[in-house]
Structure formats: structure tokens, C-alpha cells
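Shown here: the complex without one of its protein chains, the others still in place.
The block that comes next holds subunit A.
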Amino acid sequence: MAAAERGASRPTGDNRTSRRRRPPPLTLSAHFRLRGVGDYFRGQSARTWCEVEAGWGGERTIVRDAGLEAGARNPEADGGMGEFKVHRVRFFNYVPVGIRCVAYNHQSNRLAVSRVDGTVEIYNLAANSFQEKFFPGHEGRATEALCWAKGQRLFSAGLNGDIIEYDLEKMSVKYSVDGFGGPIWSMAADPSGSYLAIGCEDGSVKLFQVSPDKIQLERTLERQKGRILSLSWHPSGTHIAVGSIDYIAVLDAKSGSTTQKMLMDKRHPGSQRRRCVVWGVAFLSDGTVVSTDSAGMVQFWDSETGTLVQTHPLTSSDVLSIAVAEKEDSLVVGTAEGTIFHFQLIPSRSDGKQSQWVRTKPFQHHTHDVRSVAHSPTALISGGVDAHLVIRPLMEKVEVKNYDAALRKITFPHRRLISCAKKMQLLLFQFPQRLELWRLGATDAAGKNEDILPLSRNAEHLLQLKKKGPENICCSCISPCGSWIAYSTASRFYLYRMNYENNSVSIKRVSKLPKFLSSAFQILFSGDSAMLYVASNQGSLHVIQLLEGSLKHLHTFQPQSGTSEAISLLAVSPDGNWLAAAGMSSGVSIYNLKHLKPHCMVPAYNFPVTALAIAPNTNNLVIAHSDQQVFEFSIPQKQYTDWSRKVQKHGLHYLWLERDTPITHITFHPKRPTHILLHDTYMFCIIDKSMPLPDDKTPLFNQLSLREASENVRRRHAHAFKISKKFQPLLFMDLLDEGTLVAVERPLEDIIAQLPPPIKRKKFGT
């Protein structure tokens, strides 16, 4: 589509008003909301040729929402990428939840991230910053603090006053302990990791001893006036600096008494009405306390004398967070404007005896408040209300200038939120609080390459399924025939039977579920929708036969060799004979479903699996890892295929390896057995196994240039990777039938439009 066309196809204000007049959805019951078919897109049929198919994409109006696009690429000109009709879906109204805390673990090089809704995620920075683990959120848990203690144990504390420990192997909450001090604002582990200090609403600082299987209250330190909003241990573990409203106090951890109290300056500009809130403190080993406050200052205090040493006014808004490097030669602060500032300890005299903290670099990667920062040995990590997790490497700390030294911005989860019923053309969207079922639009028109086709039937919102209880949805799936929907929270599993009669949908919950189906990490239906595979807690894998109105438990595969690690991904072969399951960090195991026994294990690989699929007919298992390697494993022969060996010998293209989002979905073309279709957030790729592999000298993204080139050139330069970057950010892509693709996009502007208000800033020229 030409740019001019795109501009012309923008809807006018009239369309918007018609959209505003759309009737509210029918509410049938508290739990289900069905929408009347046909009344949803009333008043939108009269459009011109280019813009008929506008659907509903949140507040912003974008053309081609549920549009069909004749992505008609000439097969020969393309070198065999094929010709597809593409359903371009933009009505997945997903808004990632803002980040509240980040905590970096030096031992395992992992990053724990907690979000406003209580979700906790673990990113493995060594494995290409892949989101390895994920604890679904909970309404009652407003996490305010997150820390690692005793090696690799993860604790969180929140405004409900509880301290929670997470079981990182079984993927569940181990226990929660009441802090008995009201809402908890801050938490930090002492340098040895054997004590946790929490700062409470009532002004008390409590020490908890971390024992192997629980934590126990040891002592309450001297109570302060006002809530303790920030807290930091001295690296020797003897003193604690706490920040409250208008003051910083230094407490003795042994005796529990206050040794020093430093009052904040109340004459800051703009703080007449508001009090000075100390959002963050950091205690350095030389006794310096660094504070960040709501007046926009970073201040350095001497904790011995209680005097102010240095003041850096940064912004007119709040400075919300601070983190110090382990070596204490650099620190990072995050502000409400979305800027993070890097401070470095720089020798002020040539002999190096004196050194001074200097503000060196500002970085603006966020649009909204940076609520939390962390400092890894080589990078500054920040997260905020705009839900971006930004990992900014420090170039002076990076030894090898490879692609690991590049900036990383993680916005979307590294798991699939969408499942698709291909035959019925249904999409199931998973939100933290609800599920939505949509039917795709249809067209009768045909067009040539890059045309936008008019819709004869608009996309329909069929069903909204709200979760019950305080726990968020952790996984969901729709069966390929569309007649079953399953989802699970941390403690309950739900299965629904759908019934589609012309123009109406009815839903019925399957009430008699077996007792072992209490929760699930991953749900999958077989290709003929007759079987249900549920990866449950402690690594067990249930095989259940679905009958009309009842369930029959066939088998449970227990994890091998006594590991109780949760399963993160499942794949079933289209003929229903093989099931592959990938653990969180262990390898992929394959089960024979005909004889209900384990078949084999795929040789172990260091990096976690991001996507998994079994090809039809050949039963080749295609595995994508977080380091962007793609393997093909023949299940019947229990070995890697020749193509996979060839790829490993030849090596993948450097641009392929430098992509920074993992492959989240793999699918196959039913008519072309040599094709593998896969996608990540920023590209869609068809790998043609029959074509030669590209080497580092050939351009990887040469689809567009090859189209115009002559036959000879085309033949010479064509290679196995056909990449399209047209759809971005791409959350899901699947093949509906031989010639139709569905692509679900989520433009970033739509997300920003639904975030809380940002800080007002003056920009030159506006």
C-alpha cells in the first residue's frame, strides 16, 4: 500500500462519532458477557473501497483493523514466500501493566521484575534477556518491594502488609508472612542475605531472619515518625538508612536505636505545598547516604556527622528510585519524567586520592515515571509506568563490543497471549483479568498484491469471559474446532464448552473436573479437539479425553528423575501421537501418546526454549531457543534431522542471531512440507528448507529488493529465510488455511494512550 493511500484512508471525524454512538455491550450475567452479533459494528458499513474494514482498535482509530490484506506476493518474484491473504488484527486491546520493582541477582545474572498488579517475572540476562518464569498477579498483592536473599531466594512485600516468598522451581507462592506493621513500603536484604529489613506504614523497621524454609521476625527497631518509604543496608550490615517524609534516619541494626537523623531542606522550590518525600536511599560503605526525593534532588549525606555533603538538583519532578553498582563506583537514579541519570565516582585530583560523585549521562528511554532502577555490573536497568523494561549497557564496562552490548527494550511478554481456532476463524485473547473471543471478518473480493480488500462481514466480538476471584489468568487455550475453551489461574482450572448456532453463542461450564486439575501452567488441545493436555504443578502432565459433557482421565506423566520443575511449553503432533513438553530450564521431553509412555529426551541445550511445534506427516519437532537458534529434531528417529545439522554446521546469519525478541510461535504449511513459519515481535519469517542457507555476506532481509531484480539475480541471491517486517509489533501470527494468515498487531501508540498521565514537560518548538 502506498503512503498516499494510507493517508487518504484515514477515517474522518464522522466515523469517530458513529463509533462513539456504538451501543453498549449487552450484559447477560455477572460472569459472562455475550455481545449480540451484528449490533456491534452498526453504522460503519458505508466506507470507501480502501477503508471498509475498520474495526475497533481501542480509542485510536486505525484503518484496516480486522482487515484482510491481499499480501499477494508474486510467488516467482518472491523466491517462494508464497501468496497470502492476511487478516490484520488490531483489536487486541492489550495494555501491559506498569513495572513497580526490579531486582537484579548477581549470582545467577537474573532479573526479577514485579508489576503493579502483583505479577512477578524472572528474566535471564545471560539467555538473551528471556522471560523465563512468571507468577500471575493477584488483586490483593500490590507489590511495593522485591529483593533477593540468601543466594537465589526471591521475596516480595506489598501494601497488604505481607511478605511473600516465591518458589522458583515449582512456580508457586511458598508462603506469606504478615509483617504486623501495616502496609510495607520497602524491603532490603542485608549483604549476607540472612536478614530482611522491612519499612512499614506505622514507622517501624522490622528485621526478619531468613532460615532455610521460612522467615521469622527477629526484632523491631526504634519506631520512627511517618511511613518508612525507603531503606538501605550499610555494606557491613551494621546500620540501616531509612527514608521517610522530610527526614532520613540511620538506625543501628544491633541495638535498634537511631544514631543519626538528617532533616531534608524544606525550602526547595515548589515544595511549599508538598512535603519532601524521600523515595530512595542508598548507603555506601564509606558512610555516605545518598537520597532521592520528591523535590527532584539527589543528595549525598555524611552519616557520621549528619551533614549534607553534595546536592544535585536534577528535575522539577520527583526522583523516584536509586540503585548503586556493587563496586560503588557508579549509581543510577530514575525520575518521574522518564529520564534516568548516571552518576559516577570520578577522581578529582590527578593522583587519584580524592574522588567526587559526578552526574555523567542522562538517558531518556521512558515516556512515563521510572518507578524502579537496578544496576548490573555492565548495564543500567530501569522499569516504569510505561511498562518498558530497558536494559542499557554501559559501554565503558563492556569488554567485547558484540550485540549483547546493545540497548534492549522489553515491552511485550515472551509468551503467547493469543490462541486461534483455525477452522472457525476464532481468536481467543488472554488479558490478565478476562478472556475475549472474536470471530474474524470475511471478504469475497479478490485483489492483487498489497491491496486492501473490503470486508463483507466485520469482525465480531463474540464473548467476554471475566475471571472469578482475585487471581489473574495465567494461561488459556481454545481448541482448534473452537468448541472448548480452557483457562487457569494459580489455584483453579476452568473448562467451558462452546456452542455456536447461527449468529448466537452459548457457553456452558464443565463443572465436574477431576480433583488433580487444580491449576495449570500450560494448556493444549489436540488437533482434533478430542484430547486435552494440561501441564500442572510439580511437572506432571495430564492427558484427558474430552467427551460430550464429560471428561475421562487417561494418564498422567510424572517428571523424570524426581525433578519437580514446571513445564512451560507444550506441543502436540497433528496426528495426535506425540507430545513434546519443555521445562523452564531443563530440556524437551517427548511422550508417545499412543502407548502413553515417555519416548525420549531432546539433547540438552543451555538456553531456554521459547517455542515448540511438531510438523505434520514427518513428525519433526522444531525448537526455537532464546539465543535464536532453531533446531529440528526427528521424533521417530530420535535424532536431529540433516537440515538441522546443516544449519548448525553452516551457522545462522549474524543478523538473525542479533534479533532481541524471542520466537514465540511456530507453525507449518499443510501443502509445503519444506516450509517452517515462525515469528517474533518484529518480524515474520518463512524458512524454506530446500533453499540454500545465507552466509554473513548475503543480505538477510532482501525480499523487497529481490522482487524488482531480474530473474538471474533473484536466483543467485535467494536464500532460505524469507522475512517480512511489515507487521509490527506482532503479537501473534498463524496460518488459518493454505492461503490465509492472521496477524495480531498492537501498536505502541495505542498503549501509551491508555497509560496514566505523564509529567508535563516543556519542549522547544511546541
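Brief remarks on what is shown
Methods note: contacts are C-beta pairs under 8 Å (C-beta built on N, C-alpha and C of every residue); 3 or more make two chains touch, one makes a residue touch a chain; residues count from 1.
Note that contacts and distances are computed from a predicted model.
From the set "Exosome complex component RRP40", "Nucleolar protein 7", "Serine/threonine-protein phosphatase" or "Rab proteins geranylgeranyltransferase", the protein name that UniProt assigns to the chain left out of the figure is "Nucleolar protein 7". Summary of contacts with the chain left out: across A:132, A:190 or A:318, the touching residue is A:318. In the complete complex, the residue from A:182, A:287 or A:447 that touches the missing chain is A:182.
Considering the whole complex, the residue from A:142, A:551 or A:600 that touches the absent chain is A:142.
The missing chain lies against subunit A, touching residues 10, 13, 16, 59-60, 142, 159-161, 182-183, 185, 201, 227, 270, 273-274, 277, 294, 316-318, 336, 367, 369, 491-492, 515, 749, 752-761, 763, 765-766.
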